[in-house]
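Before any comments, here is the structure.
Left out: one protein chain. Kept in place: all the others.
Naming follows writing order (A and B), and every chain is counted from residue 1.
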Amino acid sequence: MDEARYLKNVWYVAGWSSELAPGDKVARTFLEQPVVLWRSSDGAVHALADRCIHRAMPLSAGPVDGNVIRCPYHGLEYGPDGKCVKIPAQDKVPSSARVRAYPIVERQGLIWIWMGEHDQAETASVPDYPIHDDPKYAWRSAHYPVNGNWQLLVDNLMDLSHLPYIHANTIGGNPELHFKTKTESEKLPNGVRVTRYMPDSVPPPTYVDAGGFTGRVDRWQEIEFEPVLIRIHTGACDAGTGAYEGLREHGFSMRGFHGITPETATTTHYFWSMATNKLNDGMPDEVFEQTARTFKEDQDVLELQQLRMSEDPTGTMIDIASDVGGRHTRQFIARRLREEATATIAA
Amino acid sequence: MDEARYLKNVWYVAGWSSELAPGDKVARTFLEQPVVLWRSSDGAVHALADRCIHRAMPLSAGPVDGNVIRCPYHGLEYGPDGKCVKIPAQDKVPSSARVRAYPIVERQGLIWIWMGEHDQAETASVPDYPIHDDPKYAWRSAHYPVNGNWQLLVDNLMDLSHLPYIHANTIGGNPELHFKTKTESEKLPNGVRVTRYMPDSVPPPTYVDAGGFTGRVDRWQEIEFEPVLIRIHTGACDAGTGAYEGLREHGFSMRGFHGITPETATTTHYFWSMATNKLNDGMPDEVFEQTARTFKEDQDVLELQQLRMSEDPTGTMIDIASDVGGRHTRQFIARRLREEATATIAA
Partner (left out) sequence: MDEARYLKNVWYVAGWSSELAPGDKVARTFLEQPVVLWRSSDGAVHALADRCIHRAMPLSAGPVDGNVIRCPYHGLEYGPDGKCVKIPAQDKVPSSARVRAYPIVERQGLIWIWMGEHDQAETASVPDYPIHDDPKYAWRSAHYPVNGNWQLLVDNLMDLSHLPYIHANTIGGNPELHFKTKTESEKLPNGVRVTRYMPDSVPPPTYVDAGGFTGRVDRWQEIEFEPVLIRIHTGACDAGTGAYEGLREHGFSMRGFHGITPETATTTHYFWSMATNKLNDGMPDEVFEQTARTFKEDQDVLELQQLRMSEDPTGTMIDIASDVGGRHTRQFIARRLREEATATIAA
């Protein structure tokens, strides 16, 4: 694995809308570039290189003042487009005085950032996640720092065969049940989809509690990768009521959103949300906390994995049968990385 | 900025006299060289390379015993001149058994060290700071570790236009007032002087409290760099009573001493004292604590600045109008560094 490579021309999750009220700012590193995210008084979110042009001071240490952010050291002020608009004690601001501004789109509770070439940023290509706006769903979100390369987190989520091992104490369940279930992996134009169906099966207790099932169910796990996020839809309907033909509105659904944004070659921002329908009073604390505990278990695993891989980056690794979805995703990512590299050379 | 370069043939502050009673020692690194400072029973301060010739043990971990310092591992003893004077269980001590001794001068409450070529150390060239011995002044001192290159601290002190931003909650004051004040920067034979005068102005509350002013005042800020320390004299006299002609004895004076000693390329010893006249009962705790808090704010800024500069050492930086004093000082230092480099080659 070439850890130091990132997809550049994609929209990455930079944060949650709920993190930034007007006047707030936060420092984050994406793809090894320090960025300050801030929301101006007019409500818009902006992203600038987090380094003042004067003396390299992080702008994120300074205050947002109306529609500018001010360097805390000598008071230089920057607008949303990165242009310096004020240098104290100096009449003119040279036009070269600016920091890089990164395109930002905010929708469906998510703040998306474009770290690639500016002229290729198209708002239309921002990934869609209508669940966050759907009144039938209750959802909550979190931001986890992960001490591992971003592709390790992709691997983790594209291959749920780790559930009975890593998550034995949370959502794991019986290993045998997991391995009897056939896994289908399908290449998509812009990603990979992994599907596992468990027709006419006994519903797990959480499903019974939340979904009100009284008999056997048709269960599904659908995992869909596109660069660089993963949507996981799991759930069940009463057996034979059309779940596999797309009739699922009457069933119980859990929908996980997993935004995966590289911070450095060995650290990753993990922005996740969990949504479920059939919950009239919002998401109960216990469901959120169990999900949070589960993803914390993954976080610990990735850290240990990264440790060994950093100690010996050239150590061999072998694939096993359950890797099919992960392998397709690795292949997809490798191809996209090559395409970006070629495009850069041609340009 | 070439971080890894230091001025060698200058006297640096190594510590405060008050830090070392007879029999005390302290380990400090100056210009990347580990040094043990110790005071023998005869009252003199000495500085030796902090590494025993036998097995590299730091001498600073051992005791001072009369006029020797003893290695704590196998008991080798060293005199003030670095000569090993005792090797246990061995009759003769070879004359080659010695560690480097650094010239030390102690005066006016300060311990000065010479890290350069031994034969160029002249006691007469130790910087003078009579304020510490002047009974008209009360003063207190501190030693701050700064996680930043030494030149960042020089920049900070030579350009007080950061006061209204970094120190808004302590000594800052109104930004507009600061920028209306004309700054003069003057090159000296051995440094740079920056002067700011505020004639016939309203005195700030602290000045009124301490200086007893009832009307308008003539204020001054005088900042003087010589390698490698900065003296800052601020104060006020009743307007029109001769402050700008040098008649200041009747006024209120605050005198800051700022000894700046590189530890490594990215860390610096900051030895500062604050002295004021007109204080019959010594320096009040609140004045000292406000000063300490102010310099702590600078410490935090330099650390953030260094962080960004270490991440991207080649990132560009631009100068602004208020940098005139800092720029002169940078130029002075760059010239002295070149001169030292040339002298080394010629030697």
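Worth a mention:
What we mean here is this: a contact is a pair of C-beta atoms (placed from the backbone, for glycine too) under 8 Å apart; a residue touches a chain by one contact, two chains touch by 3 or more.
Computed from a predicted model, the values in this text were never measured in an experiment.
Touch with the chain omitted from the figure is made, among B:73, B:144 or B:197, by B:73. Check A:162, A:216, A:233 or A:278 against the missing chain and you find that the one touching it is A:162. Of the options A:189, A:205 or A:315, the residue whose C-beta touches the omitted chain is A:315.
With the whole complex as reference, residues 34, 50-51, 53-58, 61-62, 70-76, 87-90, 94, 96-97 of subunit B touch the missing chain. The chain not shown here touches subunit A at positions 155, 159, 161-162, 164-166, 175, 178-179, 301, 304-305, 307-309, 311-312, 315-322.
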